[in-house]
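What follows is an incomplete set of chains from the complex, kept in their original frame.
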Amino acid sequence: MYHHVKKLMYTVDVGEADPKFGKMLLEQFGGANGELAAALQYSIQGFNCEDAARKDLLMDIGTEELSHLEVVGALIRMHLKPLKSERDAAEADPLVAIAGGGGVAAYDSMGNAWTANYLKITGDLAVDLRSNIAAEARAKIVYERLISFTQDQGSRQALQFLMTREITHMRAFSAALESMEKPPFSVGIFEPTPSLVDQFFNASTGEGQDGATDYVGPWNHGHGLTLVNSEVKGGEGLDISPYDPKPGTEKTSPADSTPVGAYTDGLGQKQAKLHEKAKRKAARKADVAA
Amino acid sequence: MYHHVKKLMYTVDVGEADPKFGKMLLEQFGGANGELAAALQYSIQGFNCEDAARKDLLMDIGTEELSHLEVVGALIRMHLKPLKSERDAAEADPLVAIAGGGGVAAYDSMGNAWTANYLKITGDLAVDLRSNIAAEARAKIVYERLISFTQDQGSRQALQFLMTREITHMRAFSAALESMEKPPFSVGIFEPTPSLVDQFFNASTGEGQDGATDYVGPWNHGHGLTLVNSEVKGGEGLDISPYDPKPGTEKTSPADSTPVGAYTDGLGQKQAKLHEKAKRKAARKADVAA
Amino acid sequence: MYHHVKKLMYTVDVGEADPKFGKMLLEQFGGANGELAAALQYSIQGFNCEDAARKDLLMDIGTEELSHLEVVGALIRMHLKPLKSERDAAEADPLVAIAGGGGVAAYDSMGNAWTANYLKITGDLAVDLRSNIAAEARAKIVYERLISFTQDQGSRQALQFLMTREITHMRAFSAALESMEKPPFSVGIFEPTPSLVDQFFNASTGEGQDGATDYVGPWNHGHGLTLVNSEVKGGEGLDISPYDPKPGTEKTSPADSTPVGAYTDGLGQKQAKLHEKAKRKAARKADVAA
Amino acid sequence: MYHHVKKLMYTVDVGEADPKFGKMLLEQFGGANGELAAALQYSIQGFNCEDAARKDLLMDIGTEELSHLEVVGALIRMHLKPLKSERDAAEADPLVAIAGGGGVAAYDSMGNAWTANYLKITGDLAVDLRSNIAAEARAKIVYERLISFTQDQGSRQALQFLMTREITHMRAFSAALESMEKPPFSVGIFEPTPSLVDQFFNASTGEGQDGATDYVGPWNHGHGLTLVNSEVKGGEGLDISPYDPKPGTEKTSPADSTPVGAYTDGLGQKQAKLHEKAKRKAARKADVAA
């Protein structure tokens, strides 16, 4: 259940309205990496989460992002104000001026309507946490660029507040992933094909007009990875011997989501039962507490 | 420049056509986390990348994903074949049957046209690598679920091949990020506000019908994070003292992308020059080699 | 600022999971007239609202719809559960099964990603209230149809709860519009052209194969409206004499939003000042209270 | 069947071309509340309408909106003309200039492609009429804002003509809804839960930084509505006692659309027969007339 409190999480204080900057700020309201996207991605992941503890985490952060949406909305409204009465300003974003009456709406800086295609929700907790870490990194860099395009102190401070929170969330999501105690590149229940998984394929070769060439780095050499050339470049290509997938070979965590599929060799049912049991235990605890 | 070789990267061998499974497989052709999305995300990031070595990495993997797209397409076509001549099969996906003539097109399993809104491209290398790590994790789990919904051995082996490659790429992207030698949660050039960045905000409280309650975990306690309650729950809320953003306080890497913004205190120009210099050096090396 | 409480607004209790019904229910989660659309339409209108009293109304209902979203999500998750482990069920919605892991996401019953194009937000309070009345009517009929497609008592009762709330909101929005004391068809600040506004144009004529013919009703005859035939049908057509628009001729309300445009003859500034004054008065009252 | 007459419904006469105003005008061609949306919403509702008399109304207005689309298109083309030959003008809307050759296309003022997501079509006449009343109110306010952003007399008069028609249509749709003689908040065939339907839920509380507070108005007090506080604010929350939905409890009209659902207790079939009978009667009348 949600509750709204008539107070902004951060009091917004803007010097002079800057409509074109207001338009830029829409990226953080209705943009691909904005607060609406963050709020909905984490909250819906939270609705789906089978692990009660990390579900709490997702709801905490999802809800905080809703409060950020409200703060960003207030900031934008201050900057967009001139769109209501000045022709010059209105030309900057006729969709906001004519259709939206100068207010905020779920559009980005170029008037694209917000779409759920921005969201990354897989129903697998360990995967979703990775998506969230990346999402927070994107939100951070976007806030930073916005700060770097204005010199209005009030706006900069508000954006610094919001930007900081993204790093907090990034740390929290990382800690949550780590606390699942899964091996570094372990996802799901099927191990990748041995040997093939170590082959880095050199699919781009030659020398560029700007002097670029074939580089060697830890991503294709070392870290257990070896460089494999394609036949086009005189190599032999990847190892394509058939290999049967084997459910249950990948190491899992008790906090892992139930694997999905009809043919998981019962691993799905096992994990589902585990979650039911944990839920019942929590319910008992709750009853006692009540 | 691209070149196509008339050979699939992995030879696809399917037992009996299974149209409804073919429809599921469309997730990996024209779906949000499919091969087209992967190919374009990494390749376009590669077009933008200022760091020549990691640009090579992005082009290598982006190009390999194009080859995967072709393999997945071949696999799907085999499974969708009955849509061409059987009414029952055609009902499963009339868009493919009627508009597409039973072939593949850039749609997902529910007929949604592929959209670039699926892509995460920020022009900041360290951020893009995080997006790619998450993207590979998503692709892995999707392949795994597909494997778990079929018992056709040829299809399972082909999917195992493709799934394995995603883990290889995930490792490569992680190694590339690590090789930039940036601190764990460092993004861009502005440090987050000290103290505020350590506060985890408890925005979801109370006890759920299913016994859920307020959990404590490493994401809100320890790891430098402290739990802060909202005023609604009797807490004081987050520290909202104004704090001026300061460009240049965050630790950067020579491989970092040029910071974006008019007010980066010259850090943008400095980084841009660094990249120009590296480019010229590479060009000289290329001239000597030629 | 938002707060989340770990309790559903309505406890959901489902008999047997019915995956195809669960798919239908997605209309009320991520569909065009669903709870996410309602929550965001009213909340964002609330962010923009200049009239503090009716802003409170918009925030009240917008927030309640968020709680409904959570309830609908819980209901859907129960019905979709078999998608996680049964091939048959998964075929019903492969997007949910394969990409979403069997959980909810912001999609409708046919897998369309939610889009802000569903929202109607004009920044004009009296217009927005009309959009909301219509939105609630749509939500009501959609809930009703869902009820009529299931016989599971728990689901029916949950839907009845949610359906009822839509009528409450419809009444509240209507009362709010009425309380603005504007004439019935008065929108904005420009009066429509006299005489022309009374002409109902008969653009569809003749008799249909099914016996349909040109009907006369209160919408084209009486209520001040007169029927005008097109030249094609031997009439003279609409009155097309030029008429200059005159700002300020339409009757307005003190609760009206500021008119938008550079050429409103100062009406915009006047209304804006009115709102500023009301805001300052409220602030003083708040200071005294504090 | 449709017929086109080579004459505009309103002769457009523009002084000086104003490309940036032309861009604004696109809102009424391919925008969310523009003429294309209006024409298609009413016409498709008309295709679906079971009540022959109000179907005629929908076709009349739907067809008139097509003629408006043509008028708006002509007006826009005059204003966009400079995009064909001047670089400055072309920069205002490169999509129109480069891809569209300076002509109109189904885009709004920010280049968003028109989408059927803008439409509200439920197949329930009384609901659709409410959506249309709201749609006309939106179209009116959009025309008004356009008038307020230009001082070209010819453009203003053309827009006044079109704006006026929206009010005519709004009146016609209202009269049609009224003529169905349904109680004010009656939608469909299920009555809302008594008592619960009278509870207005106070989901947003507290005092805002700008002095906003919890307001009381006719929307939460009086008109049969009572204010209910949430538990978060020390209230008891909404009445959540289970209540079984009962088809046939809501008062209906003979002009009502057939209720949808497998479990409407035969009300659907009854209404469907009613419509078949009315259709046959009309057909007999038509035969006699022929």
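By written order: A, B, C and D. Residues from 1 in each chain.
Operating definition for what follows: a residue touches a chain if its C-beta (ideal position, glycine included) is under 8 Å from a C-beta of that chain, and two chains touch if they have at least 3 such contacts.
Note that the coordinates shown come from a computational prediction; the quantities given were computed from them, not determined experimentally.
Of the identical chains in this model, 4 are shown in place, and the full complex in the file is built from 6 copies.
Following the convention adopted for this analysis, only the chains that are shown with their structure count from here on.
Both chain C and chain D are touched by A.
Taking only C-alpha atoms, you rotate chain B by 120 degrees to land it on chain C; that is to the nearest 5. Mean C-alpha positions place chain A and chain B at a centre distance of 10 Å.
Each chain gets a centre from the mean of its Cα atoms; for chain A and chain D, those two points are 36 Å apart. Per-chain Cα centroids separate chain B from chain D by 39 Å.
Residues of chain B in contact with two or more other chains: 32-33, 141-142, 145, 149, 203-204, 207-208, 212-214, 232. If each chain is drawn as a node and touching chains are joined, the picture fits none of the line, ring, star or complete shapes. Contacts between chains, counted with the stated touch criterion, involve the pairs A-B, A-C, A-D, B-C, C-D.
Residues 1-9, 30, 36, 40, 44, 47-48, 56, 59-60, 62-63, 66-67, 70, 73-74, 77, 83-87, 90, 97-107, 113-117, 119, 121-124, 257-258, 260-262, 264, 268-269, 272 of chain C are the ones that touch chain A when the two sit in their complex.
If you check the complex, the residues on chain B that touch chain A are 3, 5, 9-11, 32-33, 52-57, 59-64, 67, 115, 117-118, 120, 122, 124, 126-127, 130-131, 133-134, 137-138, 140-142, 144-145, 147-151, 153, 156-157, 159-161, 163-168, 170-176, 178-179, 184-185, 187-190, 192-193, 196-204, 207-208, 210-215, 217-220, 222-225, 231-232, 237-238, 240, 242-245, 247, 259-264, 268, 279-287, 289-290.
Only residues 20, 23-24, 26-27, 31-33, 92, 108-112, 141-142, 145-146, 149, 203-209, 212-214, 230, 232-233 of chain B touch chain C when the two sit together in their complex.
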